[in-house]
Each structure stands twice: as structure tokens, then as C-alpha cells.
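Accompanying notes for the structure given below.
One chain of protein is taken out of this complex; the other chains stay put.
Right, chain A next:
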Amino acid sequence: MQYSASTTPLRSPYMSSSTSALHLRVDFVSEVAHCHINSPQHITRQVDTECALSELESELKCSVCKDFYDVPMSSKCQHTFCAECAKFDYNNKKTGLCCPTCGYSFTSFTQFYKNTLIEDLIKEYKSNRESIAHLYALGKQAEERECREEKEGSIKATNSNSNCNFNSSPFGGTTKSKCASEKSIHKNDNDGNGQKRKRTDDNDNKLLPLNKNIRTSNNQLCKKPKIAYGLMNEKKLKNLLKEEGLPAYGSKNEMIARHSYFINLYNSNVDATIPKSKGELLRDMKKWERAHQSNEAKDANLIKKTLTNSEEINSYVISPNKYRNQFAELIQQAKINKRRRETA
């Protein structure tokens, strides 16, 4: 093994000066020691879980420092870096600031915003890493057992082995962890060389966000701007609705409601992973229209009901005189009962 050799770079001149480097030395050595001290069987298991978790962890790691995000900052192009790493001052770019992953250019660092979701995820993940690894190991064992049983049970032993690896895994692509780490290189390969390698893990769910990024950046779908309806007369509103292929009837308020609902629907569709076609959107609009109308009728009923209910309640509270006689009778009966009990 080459590990013994790899510990020697720690004596490099770059490290001796800073204290953080000292800390790193411990970190690094302990990581290597993992693989040394344990028995060979242990190593493979360790490496196995490391690999599988690394697939998960790679999503939580900054691609510049290759460590968990420290104050994750996201950019408009959907790429996230540590706050420190985002201050990349690499000087071989002629066009000033741009995203190291996709080349999207920025005008200033203010266009990065803090991604608290990722920060929380990392915090949660770090505190539960042990149990996640444990669960993973358990899942893997169960999967192996199943495989073995299937192998013994069926006559076509060879076929079942190749199939069950992909079907019965509770963690998705456990057997593909190698592909997964290669996947990150797909993303990084600027010159497109990576495309030569075959994508064996097309079914992998984790690829979805990647595809989404590609789609949103390449697709021509643009969000529609909000409209100041107050400035519009009915004729303009009708034209607007007709442009979108929407029905142009009803009062001004109804038309405004219809149009703004459509804009909202359309804009949220732009962000969707698999955007719907305009026809589907219009169908959704029709549904909304129907629901809206019936809702109006229902609302009217509901309001009537609540109104009458409140009248009844008010009548109890405001005019207790109405039931004064009944109350008096009840009080008298109670008194009689009490007296009877006392005499008895």
C-alpha cells in the first residue's frame, strides 16, 4: 500500500508555519490510520461505507475545498461554495468573476446569498453521521442476505445475482458508488471529455437535480413579469387574457384574479423539474375556474350559515331574559331536590 508514503508530505515546508495546518495533520493522519489499524476485512467494510456515504457527502461538500460547506453561499446559477472559497481570486480568467463550476459571470459577490437550508442539513448530518453509517451497513447486510437467499433459491443463480444488486437495494445505487464519484467529474469536466464515459446511472434519482440545472439554464422558458392591474382598463385586461388564451369575461376583479392566478401558475411551472406544456396549464386553469365558481357559491352559503349561527349565539348572550322563566323553574327544582335530600 502507498499509505505509508502518503503520510510524509506532512513534513512539507508549507505546513510547518500555520496552526491550522497542525490541526489538519491530525485530521489527515487519523483518516489514514482508519485504514491501517483495522483488520483487512474491516478495511473493506470501512471503505465500503465511506464510499457509499461519500456519494451522499459529495452533495454536501464544497467543490473548491472538498470539505463540508462552511457558511454555504449559493449563487444565481445554483452552485454553492463556502463563503471563504467563493472569494476565488484565480487570475487566469479574463472576464472577471465567474462561477468555477459553470462559468456564469457575476458583477459582484453580493449576488451570492447564504443558503441556510444546506447549513442546517450539514449540521444535522454531521451530528447523525454515525447512525446513518450504521443504518447503511445494516441495509447493506440485509441486501447481501437477500441476494444470497435468492441465489440459493433460484436455479438461474448467475442471473439473479446481477439483477438483485439493482433491485433490492434500499439505498439506491450502493453498487454504483464508484460511478457516483466519477459523476462529480462529469460535472466538472469543462471540455466535455467526460461525456465519452457511458452514463450507467441514468436511473439514479440523484441525477435529477443535475438535469434540472441543465434544463433551466438551457431552456427558453422565462418567467412572466407581474402586472400593475390598477393601471389597466377592461379592454387591456381582456387583451392580456386573450394573449394567454384565457377566457375574457366577467367583472374586472374576476379577470384580474384569473390572470394573476395564471401568471403564478406559469411562473412556478418554469421552476419545475419537468415543466408542463401550456395546454396542461390551461387545463389546470379551467379546473381552477370551476373550483373558483363553486367556491364562490359555497363561500356565500358558508357566510350565511356563520351569520345565522352568530345570531343565535348573540341571542343567548344578549337576551338572557328570553329564558328567564326556564332558569327560574330549574332553580326551584334544584332547591326542592336539595331540601328533600336534607330531610332524608
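Definition applied: a contact is a pair of C-beta atoms (placed from the backbone, for glycine too) under 8 Å apart; a residue touches a chain by one contact, two chains touch by 3 or more; residues count from 1.
As a convention for this text, contacts and distances are computed from a predicted model.
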Determine which name in "Ubiquitin-conjugating enzyme/RWD-like protein", "BHLH domain-containing protein", "Elongation factor 1-beta" or "[RNA-polymerase]-subunit kinase" the UniProt entry assigns to the undisplayed chain of the complex.
"Ubiquitin-conjugating enzyme/RWD-like protein"
Looking at A:V64, A:C77, A:I122 or A:L281, which makes contact with the chain not pictured?
A:V64
Which parts of chain A are in contact with the chain that was left out?
2-3, 5-6, 8-9, 11-12, 14-15, 17-18, 20-21, 24, 27-28, 31-32, 35, 47, 50-51, 54, 63-67, 84-85, 88-94, 100-101, 103, 178, 181-182, 185, 188-191, 193-194, 196
